[in-house]
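Apart from one protein chain that is not included, each protein chain of the complex appears where it belongs.
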Amino acid sequence: MSLPPLEIVLYAGAVSLLIIGLAGLVMSEHLVRLVLALGVAEAGGNLLLVLTGFRQGAVAPILLGAAPSGPMVDPIPQALVLTAIVIGVGVQALALALVLRVRRAYGTVHMSALRARLVEDLDEAAGLPPEGSREAPGVERPV
Amino acid sequence: MTLLDGLWAASALTALVAAAFGRHPAAGSWLTVLYGLQFLVVAMMGGLSEGADPVPASVSFVVLGYGLAWQFSALSWFFAVITAGAALAAAWFVSGAWGRAYAARGGDLRLLQLALALNPLAMYVLLASTDFLSLFVGWELVSWSSFLLMLSGGGVGVRWALRYLVYAIGGAMAVMAAMAQAHALTGSFGFGALAAAVPELSAASLWMLVILLAAGFGVKMGLLPFHLWQAGAYAETPGPGAAFLGAISSRMGLYAMLLTLFGGLGLGTLQALHIPFTPLEAHELLAWIAAFTMVLPTFTALRQNDARWLLAWHGIGQGGYMLLGVAMGDALASAGGMMHVFNHATYQAALFMAVTAVVYRTGTADLNRLGGLVTRMPLTFLVLLIGIIGLAGLPPMNGFVSKWLIYRALIDEGQPLLFVAAVIGTLGTIVSVYKLLHNIFLGRLRVEHESVREVPWSMLTPMLALAAVVFVTGLAPGPVLDWVAAVQRELGFAVLVPTLGGVDRPDGGLDMLWVVGIMLAGFGVGALIFLAGGRARTVHQLDNYAGGHFLSAEVRYHYSDNFYAGLMHRIGSWYRGSFQWLQDALVSATDFLAQGAAGVYRAVQPVTWLLGVTVLALWWAW
Amino acid sequence: MTADAVTLAVALPLLAGFLSPALGRSSRTAAQWLGWAALAASAAVLWSVWVRLDGGTAAVAVGGFRPPLGIAFYLDGMALLFALAVPVVTLLFWPRAGTPQQFALTLVLAAAATGLALSGDIFNLYVFYELTAVASFGLVAAHEARRAQAAALRYLLLSAAGSVLLLAGIAVVYLRTGTLNLAHLATLAPERLQDPVGLAAFALMLLGLGVKAELFPVNGWVPEVYSSVSGRLAGLLAGLVSKLAVLVVVRALVLVFPRPEAAELMLVLGTLGIVVGELAAWRARDLRRQFAFSSIGQLGIVFVAFSVPGPAGIVAGLAVALHHLLTKPALFLLAERWGGAIEGLRGAGRGQWLASTLFILFALSLVGVPPLPGFWAKLLTVMSLMEQGTGPARAGAVVVMAATVVEAAYLFRTLGVLLARESGAESPQPHRGPDLATASLAGLILVGSVFALRPLGDGLKALAAQAVDVDGYVRTVLGGPGMAVSHPASQAPGGAGGGARVAHVPPEIAS
Partner (left out) sequence: MRNFTSLLFAGGLGFFLLVLAADLPLGAPPMLAGQGVLAEGAAATGAANLVTAVVLAYRGIDTLGELSILFAAAAGVGLVLGRARRRPDAEADPEGGFILLAAADLLFPLLVIVGLYIVLHGHLTPGGGFQGGVVLAAAFFLPLLGRPRNALDHAVIGWIEGLAGAVFVGIGLWALAARGEFLAPLLGKGTLGALFSAGTLPLLYIAVGLKVGAEIAGLMSTLQETEAAGS
């Protein structure tokens, strides 16, 4: 039994990272885990992108003195992935900053709790009684 | 500048004056003059009913490649003359004491005047439609201007106006669907193109058009089951507004149906369109819907204890007669149906004004809190009397002529069931309008109404004028039938050639001059007997009966209370809340779905949706 | 000024944005003026290019590298219209009370949105898309209240997940075709993307872009974000950014994925979006969320309209999108004025006649009362759907019309409350200011457009004819009629060549 070709293994790896990341985004509760899951998913996406330039037995697209010793891989995806990684870094930094801020403001790092609190906040900002309450609108809720 | 331009300009000027000076007490008279001017311009186009060429508007637009043009034909003119007359009468009614009292009670007189002025303007635009697009534009304008009129009084009216709005938009959307469908089928908005394409269209697409158009315009007419908005919306509109709306507004639905279904698709198409598995054709379906519309709302009117609501419910029922006549489609019936538009407008406006006059003096329209006003408001009583005779379709008033034509045609056409339905409807009308007359004007005068006086002439004049029209066109229906004949000719119906007094037919015609003459002679004899006979005598208050209901010491002392209790006990349960369930079901279904929609993102995290829908999309991509 | 100068429209706001925080440390006013100047210059550049093109199309090879090797900007009526809308709307919705950082983010957002309108390269579009995303996260989170930060975080996670899918879609397209240029893709698509793989790539891209474009069901962030931030920012995001994301989807659909299945996917999701958005708006108990859900519904109509193939769909979609661009931001500004629970607004509209009149005007136009523009947009949508005649298209038309009824019901119910005679416990103090002026401007444009329906309609038709002209796009960007660019290396001269080619396509006015 021989191993499957390299590109298939790489592709499977990229897809797996993507899926693990997305599943983590859906299933995790902890905000930091969500950011980490996002990182994993982005890594999968980036790997997929760089894989689009992969050629069997080719070398890096750098011209060093002599003529290239063989076919070179596609340089464009490498440039793309550089861009994509930086984008990912920016997004994750912002996400972490928001997690910090949200934790300080709400005192929770759990997504479902955060969502419930957010909806309460929105209702309160609009001067609404909480959903399902029979109270007249605009009445101060007991804290 | 054509006369149609002139009419629009006069109407727009009226609206501008109303918007600018509507609050001023003196503006009422000026506005009345302007409405008179509108009526005059319409009258100057009278040649349309004698086969003159259509009057075009000199404005036209091309929008997105579609042309928009307007013109008045005999059909437009027939409805326009009713509109102009009703608007003039209503404005006259507002112009004097009533308007001042309205403003004094805190009503927004300017808003009312503006809304009252916008309604005829929108209708003149609608009535000048030449294709689906201009029809739809006019249709929406009419819907929204009557919405404004319903709102103008505030209070309960707002809730009814909002309900009307939902119905109206729903109807408009059905019309839009029909219009888009017609355009998709024929590549144009024209009625002519549609008529030409009919032979190639499948029964399914024809049915779709018929149902969409009938439903869309039927909402405005208050056809069953889309009638639930109308009574409340009209009744809660300020009095003169209600008179105007009740007289003509919902008839715009009939106009549009005549234009699209009968003029566009053609009566022949409707008669050839068979309903699968039944012996009925499309036009008979319409006739049966009309029959139910005659009966159920009329008997609902019987149960009303508010005079305005009672009249508004009758307005819905009378619309059924009009559609029934038109849907039967022969010369007599269609003439009867269309003439009924005119007749209904005259007596309905008079009736609403009479009731409004009563409210003006007594402050209530509650039939259980009135009575005996005949001695205090004799002229109003006279107007109401003439009006209800017209409404009930009894000679010598004009309502009799149109209903006679319809009955006669139903018998000729061999439709005994529809005939019975029409008669039952009339029976219900007679019974309930007697309640109206009795509970307001007959019986005992209530103590608090001892000092009530007749209303001022600014209100009486339009009422009496309308009552005169009701009588005169009953006496000599010929001219109105001439107008109707022009419409029949335009739309391709068989044409009824009238005489001055009615119809002359070998198998028995109608000559109202004779009918009225004989009736008056009979009244004269009766009056002689009455005068010659004994005086009235005083009896014990329990030695009496009313509405088939003997009074006893146990029942309420004032017998206008709970009028027809016995009758309602027998038949009331048959139609209680008819079709209310449909509206309730739709509303609660929407509410239920909306709850689900609002909870879409509450049940799961949004990212789950992203993942799930991606998987589904990929699956589907395979 | 050559068409190449159009890059200034992206570069200048970026430049101003980079300098704004540093400059703002010493003078906030200077930073603000710098931003205004950059946006005004951007608008001026776009305007002059528009005038010069005069109905033709042009391609700009950014950096002078000939497409498909380099990145090309494609200029046609549709691109320039939306690009021009960006600086103008951004100026109107400028965060006056903001910090220099907010100015910087707004400028970056404007630059990125302009790029989204102009760029003709899918990866470049991805970059600009992400740039709008990051800038809007920052702007949302900059709001004082803590709910804004929570909403921003949830928005960010959803949007980032969508971006991963978008990236995967781009990767699949690139693997299949070996190019990123839209024109080049358009030539290759018929043979390389006409299969389930191409469809899957479109689905991934649609859902990725759909997050910003408020496509159902990836729009969970909409009600949370719009009801957390100021009316100005909500207006900017709902009005402008969502439209540009839609524009990208439309470009991809027309050029790269002209399969009926792709349009159908959009139709189905758009239809569901209308249903959910409008029904949820019906139940919404506060003004902001009502408008937010209504925005979802409206964007659903935009998607449904654009899903109709051919120029009819583009005309309808553009009409609905532009109408929404005009009305919804203005409504958000009005909501800012009243805000809060609808029941608490009893009588709040009385005595504020200008604001109430504007509300009525926008509501009428949204519901589609002739002759207001909203009616024509709706009519075009319904007609193009009925014309198409397929089952889903008809269902879409029915849903659009049913949604109109629901929309009328809730908008006028709200109006009824606002204008009720009896007043509520305490009516909120209206704050005066430029917000009402902006809303009034939108109202004036709305009313004014009634008198210019004919030129507007003709203009839209011309734009649509250009937008669906795939051959024209390919010719303009790659040069040479019908050139099969399979081996561009063999004919590409040195990078110094090229530059802008202005191909004057005679404006095609459909009869």
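Chains here go by letter, A, B and C, matching the order in which they are written, and residues are numbered from 1 within each.
We take it that a contact is a pair of C-beta atoms (placed from the backbone, for glycine too) under 8 Å apart; a residue touches a chain by one contact, two chains touch by 3 or more.
All figures in this text were calculated on a predicted structure; none of them were measured in a lab.
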### Summary
Whole complex considered, the hidden chain contacts A, B, C
## Note on the structure
Cross-chain touch to the chain not pictured, restricted to C:Q32, C:T57, C:Q102 or C:S159, is C:Q102
### Message
By the contact criterion defined above, which parts of chain A meet the unshown chain? Give residue numbers in ascending order.
### Response
5-8, 11-12, 15-16, 18-20, 22-23, 26-27, 51-56, 60-65, 72, 74-80, 82-83, 86-87, 89-91, 93-94, 96-98, 100-101, 103-104
### Query
Going by the touch rule given at the top, which residues of chain C touch the chain that is not shown?
2, 4-5, 7-8, 10-11, 14-15, 17-23, 25, 61-65, 68-71, 99, 101-102, 104-105, 108, 111-112, 115, 123-124, 127-128, 130-131, 134-135, 137-138, 141-142, 149, 152, 168, 172, 174-181, 184, 188, 192, 195-197, 200, 485-489, 492, 494-496, 499
### Message
Touching the absent chain: which residues on chain B qualify?
### Response
604, 608, 611-612, 614-615, 618-619, 622
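By definition in this document, only the chains that are shown with their structure count from here on.
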### Task
If you tally contacting C-beta pairs, which comes out ahead, A-B or B-C? Let me know.
B-C
### Message
From the C-alpha centres, identify the chain that is farthest from chain C.
### Response
B
### Summary
Cα centroid separation, chain B vs chain C, in Å, comes to 46
### Interchain centroid distance [CA atoms averaged], chain A/chain B, Å
63
### Multi-chain contact residues (two or more partners), chain C
154, 157, 161, 223
### Task
Could you tell me which residues belong to chain B and also touch two or more other chains?
605, 607, 611
### Query
For chain B, which residues count as touching chain C in their complex?
61-65, 136-137, 140-141, 144, 154-155, 158-159, 162, 165-166, 169-170, 173-174, 176-177, 180-181, 183-184, 590-591, 593-598, 600-601, 605-607, 609-614, 617-618, 620-622
### Complex contact set, residues of chain B against chain A
602, 605, 607-608, 611
### Message
Give the list of chain C residues in touch with chain B in this complex.
### Response
154, 157-158, 161-162, 165, 196, 199-200, 202-204, 206-207, 211, 217-221, 223, 261, 265, 269, 275-277, 279-280, 282-284, 293, 315, 364, 367, 369-371, 375-376, 378-380, 382-383, 385-387, 389, 397-398, 401-402, 404-406, 408-409, 412-413, 416, 420-421, 453-454, 457, 460-461, 510-511
